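For this depiction, one protein chain was excluded, whereas all remaining protein chains were kept in their positions.
Moving on, here comes subunit A:
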Amino acid sequence: MTTPKLAIPRPEAADAEPSPATRRPPGSARRWLSRPPGRPRRLPWRRAGRSGRDNRRIGPGVAISALVVALVCLAAIWPGLLARADPNAVEPVDALLGPSGAHWFGTDQLGRDVYSRVVHGARVSLFIGVGATGIALFLGCLVGMLAATCGRLVDEILMRITDVLMSFPGLLLSLLVVAVLGPSSTNAAIAIGLSGAPGFARLVRAEALVIRQAGYVRTAVTFGAGRARVHLRHVLPNAFAPLLVLALLSVGAAIIAGSSLSFLGLGPRVPTAEWGSMLAQGKDFLTISWAMAVFPGLAITVTVIAINIVGRDLQRRSEGRHPSGTF
């Protein structure tokens, strides 16, 4: 009589070769489930935090990224320090040159120095990125707090409006707003800020609803603080804190969105150096010179990568700072 084959793992074998998944510290699903309320929701695309690693150490990648962000800020504030050449000096004889000692990133179709234009372009890109995030943050906080505090009817109306805005894809909404307002860098910032606001509004509302249940808010109410005071002094600052890191990450996204708009010709006016519009011009001269299209794109990518690395590091720290609900 033959016994049917049963695949029963022998204990020794299982001990000798634990699979990678079972080797991980147990209970991390439980830890995830038992997060204290009121802490920022993890973004779905964020990786699980690394346990057992010193949170305070600054890695070399983060240090370099912080340096890059600082450099971009310097270029935005004081471009003359990094690039002596005039970004708008037309030199037809030197048109469409490749990179050289005199022109590090080559020249464009009018003989303007691409390196200098990239450095000067940081101002517009950073302006759009920071401006749009600021607008999104302000509108988001306003709408979110109103929705959370002014009763069911206001909440319902504001959230339906948010739904309408969210029902437009981000870039398309920005395009529509620019179509109405007309192309300029301020309008680009407004357009991108408007498309980012609904997300912040939902987050602020959710945070505020949770924080309102916290002990310190009840204590404040017990001590006789008015509604406005409770919400402005106690709820808003605590709902706001977790948003700041998210705001930094959204600066990167807004820079990409801003350069997309000017790539489509809906950014600042023509002579202004801007990474997206430089790229759009470079696209038309691809057969002659690659430099014009490559370097502005590289500037966008390096800036956004640096912002994202710094932002994620801050996110990891800000979550690690409240280990067990001591908010």
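A few remarks follow.
Assume contacts are C-beta pairs under 8 Å (C-beta built on N, C-alpha and C of every residue); 3 or more make two chains touch, one makes a residue touch a chain; residues count from 1.
Throughout what follows, contacts and distances are computed from a predicted model.
UniProt lists the omitted chain of the complex under the protein name "ABC transporter permease" (options: "Pyruvate ferredoxin oxidoreductase alpha subunit", "Sarcosine oxidase subunit delta", "ABC transporter permease" or "Radical_SAM domain-containing protein"). In the complete complex, the hidden chain is touched by one of A:Gly80, A:Gly98 or A:Pro169, namely A:Pro169. Between the chain not shown and the residues A:Ser259, A:Thr272 or A:Gln315, the one that touches is A:Ser259.
Within subunit A, the residues in touch with the undisplayed chain are 7, 9, 19-22, 24, 28-29, 32, 44-48, 160-161, 163-164, 166-172, 175-176, 178-180, 182, 252, 256, 259-260, 263-266, 276, 279, 282-283, 286-287, 290, 293-294, 297, 300-301, 304-305, 308-309.
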